[in-house]
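Only one protein chain is missing; all other protein chains are in place.
Should a chain be cited, it is by its letter among A and B, assigned in written order, with residues numbered from 1 in that chain.
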Amino acid sequence: MADAVLAVRNLCKSFGALKATENVSLDLKPGEIHALIGPNGAGKSTLIHQIAGTLAPDSGDIDFLGRPVGHLGVVERARMGLGRSFQVSSLAPEFSALRNVMLAVQSRQGSSFRFFRPVMGDASLIEPAMASLERVGLATRARVPAAELSHGERRQLEIAIALALGSQAFLLDEPMAGMGPEGSRSLTGFLDRLREEAPILLVEHDMDAVFALADRVSVLVYGRIIASGTVDQVRTDPEVRRAYLGDPA
Amino acid sequence: MQTALFIEQVLNGLQLGVMLFLMAAGLTLIFGVMGLINLAHGSLYMVGAFACATVAAATGSFWLGLAASLAAAAAAGAIIEILVIRRLYERDHLDQVLATFALILIFSEGTRWLFGSFPLYLDIPPLLRGTVPIPGGSRYQLYRLAIIGVGVAVAVGLFLLISKTRLGMRIRAGESDREMIGALGVDIRTLYTVVFALGAALAGLAGALVGALQSVQVGMGEPVLILAFVVIVIGGIGSIKGALVGALLVGLVDTMGRFLLPQLFGLLMNPSQAGLVGGALASMLIYIVMAVILWVRPQGLFAARG
Partner (left out) sequence: MTISRETAINVTLALILLAMPFLALQLGKPFYVTLATRMAILGLAAVGLNLALGLGGLVSFGHAAFFGVGGYAAGILASHAFAGQPLNLGLFALPGTNQMLVVWSVAVLAGGLLAAAIGVISLRTSGVYFIMITLAFAQMTYYFAISWPAYGGEDGLSITIRNVVPGINTLIPINYFLVCYALLLTALLIFALIRGSRFGAALQASRQNKLRVASIGIAPFRIGLVAFIISGMITALSGALYADLNRFVSPSMLSWHMSGELIIIVVLGGVGRLWGPVAGAMLFVVFEFVLGGLTERWQFFLGLALLAVVLFARGGLVGFLAGRMRHG
């Protein structure tokens, strides 16, 4: 347990009478993909928000790289290396894909307070950004505004940004959403290699991808984790089949 | 004597607060339901005052004037909502600010065109002239007390309207979920026009009531508008309760600041200097209060939504 990159313990969050997160504990170990699944409204997004720092939990602890981060804001957690991808929104929709990734490189270098040197001729930004785009297979679309990219391409861009940040852990929120079968397959292959770089907490509806990729799976229903284990353990868990897959057990 | 003066100032503060509530309630309602920032709300206040002064001068009756102020401001509100405002709901705040600023220019110059640059005067109605005794042996203007009474009545009326009536239910639904209310089969365009006209009528009422205390002139709505902004920022935009608390707070702090600060500084320095420093500080006091409240609660005291 001590070597977990990310550890969440006894996290609780309520909105009025609704318990969105109820005593959730999970961790993320080096080199693994830990998938978080659950039906719509199970509280997956709320949990991701709390881990990323956009939402404050009512109680519980979050440790990242061995340090408690519960009191830190979004910016500080991101600086520590917690990379997050988003479901719908782009970083800067008006900017080209390249400039989006350059912004991440710039953040990693900690150099946003430079006022005069033009970024568009700055190899120290462009080269790492292009390298990230190439890795996700988006290099040919580098000059296209993010808003004009297809849905799938935007997911790839999100990953390129997380790569450029040099993240120590990835929180990927439905990276497969809206992708065609071809795109899903290639992204699955990519994520499979990405885990060597940093472990991934993967929220995903695409069960083929989850079962192909995940080292461990946690099932979230009504804010509680009802099962956690390997793919096979979870697949055969009667409670999961009942609550999640709708099996009349 | 000091006690009487103090009570008088508190009443003045309440009266200002009540007035600001009439303005702020409309602003915050319009923002809460339609998500619109309306700079021209001060113009509707001015419309109410001019309508009241004109009709009262023509008929000799303040009460007819008061009725005219409600009607004129509501009508003006409905007209601009239909012609201009409804095109702005889906726009960003910058467009809303610009368009409603343009409306101010049109209203102000238009009024100057119609009525000339000289202020109009409006008399306090005979029924409400005179003074009443207050504790401490002094007397207080009946009319100002009546304004406080009107404000309390409007506040109670608004709470009842929003919590008990069908219109109020629709307003609350509109605040929480705009798609939902459309799905419920409510004619949303009419609802918006009605809400806007209601807010306008409240502003017009405030203008008419104050018109009897001050002169009725072009630009009279602008200082009140900005104070009303301070009120709803303090209270939390979209919250009627916040508007009430904020309005009373701003009214009392502003009035008592102007009264007490020069005296307070008088303990430290000579009277003329104290008047100067105290006066200057008093003119900034509500903004300082606003800054402090925002520092602690950036969304205001009773945040409904950002």
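FYI, a contact is a pair of C-beta atoms (placed from the backbone, for glycine too) under 8 Å apart; a residue touches a chain by one contact, two chains touch by 3 or more.
All values reported here derive from a predicted model rather than from experimental measurement.
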Kindly state which of the options A:Cys12, A:Leu65 or A:Val119 is in contact with the chain not pictured.
A:Val119
Looking at B:Val10, B:Ile37, B:Leu120 or B:Leu260, which residue reaches the missing chain?
B:Ile37
Touching the absent chain when the full complex is considered, from B:Leu11, B:Val84 or B:Leu213
B:Val84
Would you indicate which residue among B:Ala73, B:Leu122 or B:Ile237 is in contact with the undisplayed chain?
B:Ile237
Interface residues of subunit B toward the undisplayed chain are 31, 37, 84, 87, 93-95, 97-99, 101-106, 108-110, 112-113, 222, 226, 229-230, 232-233, 237, 276, 279-280, 282-284, 287, 290-291, 294-295, 298-300, 306
Contact with the hidden chain only, please: which subunit A residues?
52, 54, 73-75, 78-79, 84, 86, 89-96, 99, 102-104, 106-108, 111-120, 122, 125, 143, 145, 161, 165
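Quick note on the criterion: only the chains that are shown with their structure count from here on.
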Measure off the straight-line distance from the CA centroid of subunit A to the CA centroid of subunit B, and report it in whole Å.
48
